[in-house]
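Of the protein chains in this complex, one is absent; all others appear in place.
== chain A ==
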């Protein structure tokens, strides 16, 4: 661990003043730039799609920059009221929400429509990090149980929309905080046991038929190759036919001839694998690993339990995106609507992610503010 003295010497550093963590920014920019190229290839080689993506990248970068200027203290101060407000909005979505693609995710406030579940991705780790950092680490069991309830509330509300992907990410972000806060291994074991006992209940009472179908399809996609299995089969064909070297940018037949569905969103990794092959895949995984490493480095070097937990949770949740998305398109996991972070087309989730990285940068560069 480096001493704070060294950090203070860097005050002159222009990046430090701007509250920008350069290695992290480079990693993020690499992924965003790759996203631009892939969206062009996957979106029918239309510049309009690339332009829209570039615009949301701009918005996200500005958002990240603004968030990075806010001292982490402020998040902690506002954790409880914002969390409560978020929960109310989720209830609002269920009661008055807009239906899009068969799920209620949007809240229309008259002047703006937005997805409260996206904001919860940031609010939940802040809330849980605040909650468990109230006392000394490692956390006590009672705290863990309370924290679990706090995580469960938004998770269930979002799962009810239904938005399995987001609820999964939100649950993870909370659980990561608890884990990093030192929840005892025995407790973790009990929880895992309970969770696996919960699976049949989930299957029988909570999952919607289309969600069950997804799981069935995941287990045997070939049973309905033109129906529910189509996505995953075409995705695996795209990835597999890319081989080691790939077919070349804009040359992927699965994507260019539109055999691959949801090419520029959830299945963009398949496009990438088809066109850039295993070599490209290895490079991409390396970039993700780099971003995760940098995030964890920031977490470890953070000054306070709250910021450590928050930075660690945000970073690990980011990795959950990577794992779930790649696992799903390559047939390791059932199809859950999780985009490839920062690369997929789709502004909302990217902006949320970049705001999270803004927090990481804030944590990394506002160390002189002791609590």
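A few points about this structure:
By definition in this document, contacts are C-beta pairs under 8 Å (C-beta built on N, C-alpha and C of every residue); 3 or more make two chains touch, one makes a residue touch a chain; residues count from 1.
The rule is short, and it goes like this: contacts and distances are computed from a predicted model.
One chain of the complex is hidden; its UniProt record names it "Peptidoglycan D,D-transpeptidase MrdA", one of "Acyl carrier protein", "NADH-quinone oxidoreductase subunit M", "Sigma-70 family RNA polymerase sigma factor" or "Peptidoglycan D,D-transpeptidase MrdA". Residue A:273 is the one among A:16, A:155, A:217 or A:273 that touches the chain not shown. Interface note: of A:144, A:238 or A:271, the residue touching the hidden chain in the full complex is A:238. Contacts to the hidden chain, counted on chain A, fall at residues 1, 76-77, 134-138, 176, 179-182, 234, 236-244, 253-254, 257-259, 273, 277-278, 281-282, 285, 288-289, 292-293, 296, 299-300, 305, 308-309, 312, 316, 319, 323, 326-327, 330-332.
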